[in-house]
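Excluded from the complex is one protein chain; the other protein chains are retained at their positions.
So that you can tell them apart, the chains are marked A and B in the order they are listed, and the count of residues begins at 1 in each.
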Amino acid sequence: MQKRNKKFLKEGELFPFLLASIKGISQILLIENAITGIIILLAITLASPFLGSITFISVMIGTLIAKIGGADKQAVNAGLFGYNSALTGLALSLFLDGPYNWIIALIGAAIVSILTAALMHFIKGIDIPILTFPFVIITWFMLLISYKLETFQLNPILAPEILSNVTVDFSGEINWLGGFVLGIAQIFFLDNIYSGILLFIALFWAGWRFGVYAIIASAIALLTAFLFGGEQSLISLGLYGYNAILTIIAVSIVFKESDNRFALYSGMIGASLTILITASLSVWLLPFGLPALTMAFVLGTWIFLGARKVMPMF
Amino acid sequence: MQKRNKKFLKEGELFPFLLASIKGISQILLIENAITGIIILLAITLASPFLGSITFISVMIGTLIAKIGGADKQAVNAGLFGYNSALTGLALSLFLDGPYNWIIALIGAAIVSILTAALMHFIKGIDIPILTFPFVIITWFMLLISYKLETFQLNPILAPEILSNVTVDFSGEINWLGGFVLGIAQIFFLDNIYSGILLFIALFWAGWRFGVYAIIASAIALLTAFLFGGEQSLISLGLYGYNAILTIIAVSIVFKESDNRFALYSGMIGASLTILITASLSVWLLPFGLPALTMAFVLGTWIFLGARKVMPMF
Partner (left out) sequence: MQKRNKKFLKEGELFPFLLASIKGISQILLIENAITGIIILLAITLASPFLGSITFISVMIGTLIAKIGGADKQAVNAGLFGYNSALTGLALSLFLDGPYNWIIALIGAAIVSILTAALMHFIKGIDIPILTFPFVIITWFMLLISYKLETFQLNPILAPEILSNVTVDFSGEINWLGGFVLGIAQIFFLDNIYSGILLFIALFWAGWRFGVYAIIASAIALLTAFLFGGEQSLISLGLYGYNAILTIIAVSIVFKESDNRFALYSGMIGASLTILITASLSVWLLPFGLPALTMAFVLGTWIFLGARKVMPMF
């Protein structure tokens, strides 16, 4: 390993590694584009320089482990081993407290890279991407450890509840513009309007379709959550929107094939479906006090991508 | 889509579509037989005309989505995309309250059709049928949404409980005849004796073996639940019986192959195993207040069908 490290630091290896890492950040939005990655990193750093740094170190850890482990070079260079690590480092440093939270965040970023590889192998046969599933699973697992190991300190905003005691406050006014712009920011756990605007720019840079579809998904999400009677506080914070945006990008752009004539409609239905999945998931997680993260996007997208193999029109 | 719809309404397409739908209802009992489907629909309508209508509309929605999506025609015509939709529509309109419960039931019937396609693809490699798994998952997910979205109103019979507070009342007399006849009716959430008798007729119409095996399974279920000490109220209502009936039909008749010399015994053991699975599942679900539905049938049957690939005698 000593030898490998030496070689790794040569100039000829450093730039491709940084490029793979920055692309790993853009892959959070299912995009392989270095400039998009840089704009995203800016958006996070704008909201919090600490979070920006953790995100960048995390994505490098994930990419480095894949390189050392001998993973497929093309996949590593496309950033496919980095995005789950980036999100995990980001989420754990936010939802954990205490002096060691950043160490635990980076350990989580490393573990998620191993799990990513394992899951890639496990679902290879069904020809479906792993999306952000490893990030969600590892983050949930790591957060719950706080009830058992002293060094893990949970942020008190994550409080478990008993289902029979739950009361929901449906009153209040929805902040439509806030909900609209913050949807994209919540993918990165941000509630900063300027970060939201930067993230839309990152999408448009990668292609107009990414930006326009994200706008459509955000609108659909707001409308669906409103019609079904979601809490105004969650809608206004964009918490019903971020899964919808990721889902329409995955279903209608990135994993669309020429057979899928109704791909735009599928993505739109998938986007509204994520509202229902988010609502249900958050109830399943109530007894554990865990956040729903991007699981609604993962499940919603898997359902549509899987269904396509049997119903090719969608 | 406009064109497709026009064509769909032609006389030559309408009858096959209705036939596929009615066969979808018979597929709830793992049977492809239009007359059996009609008798089942009668049995449901006899207990409640509202539930009968919801069931029929739901099965048509599921079948229609599969047709539009371009699914395999033979599978669509056999009703394989309808039965999960029928059950989901039925269950959601029963377990949800409020003025919009029927709309949500039909939305659920549509979603389950997409999930059915996805799951068919996901488990294709292991050569196992999906059974009623999509129905159970979607119904559980949709019911829990009621804690988060205002339009979803849960029927108050579904109340979550904390495990440490649970007390079970084992006293009372078992109504053996009731438990025996209602087992088959509970597949459709009915506790009407006449519906139960009609459903036995629907089974015998499809073949004497279906009827006789269902009677065997009902008897085994009653006996097993009694020996292990189940609650008399649940046994008397047939709630320990319906999974046993479905399991013996799947294991000993429908998915039996010539190698499986002990298939009848496997089905009988599978039927008694569903008592244990039902009991355990209902405890797992207590904190969420959810009904066990037909998950015991799905798990019990999957275990035996999977085991057969490794232990071909069973």
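In this section, a contact is a pair of C-beta atoms (placed from the backbone, for glycine too) under 8 Å apart; a residue touches a chain by one contact, two chains touch by 3 or more.
Note that the structure is a prediction, hence the values are computed from the model and not measured.
Participant: Looking beyond the chains shown, say which of A:29, A:111, A:184 or A:206 touches the absent one.
Facilitator: Residue touching the chain left out of view: A:111.
Participant: Which residue, B:177, B:212 or B:283, contacts the hidden chain when the whole complex is considered?
Facilitator: Hidden-chain contact among the options goes to B:283.
Participant: Which one, B:52, B:108, B:179 or B:230, makes contact with the chain that was left out?
Facilitator: B:230
Participant: Please identify, in ascending order, the residues of subunit A that touch the omitted chain?
Facilitator: Residues of subunit A in touch with the missing chain: 1, 65-66, 68-72, 111, 114-115, 117-122, 124-125, 141-142, 144-145, 147-152, 159-162, 287-289.
Participant: Touching the hidden chain in the full complex, which residues of subunit B are there? Just list them.
Facilitator: Contact residues on subunit B toward the absent chain are 125-126, 128, 162-164, 166, 168, 170, 225, 227-231, 262, 273, 275-277, 279-280, 282-284, 286-287, 302-307, 309-314.
Here is the rule we go by: only the chains that are shown with their structure count from here on.
Participant: Go ahead and note the Å separation of the Cα centroids belonging to subunit A and subunit B.
Facilitator: Computed value for the inter-centroid distance: 35 Å.
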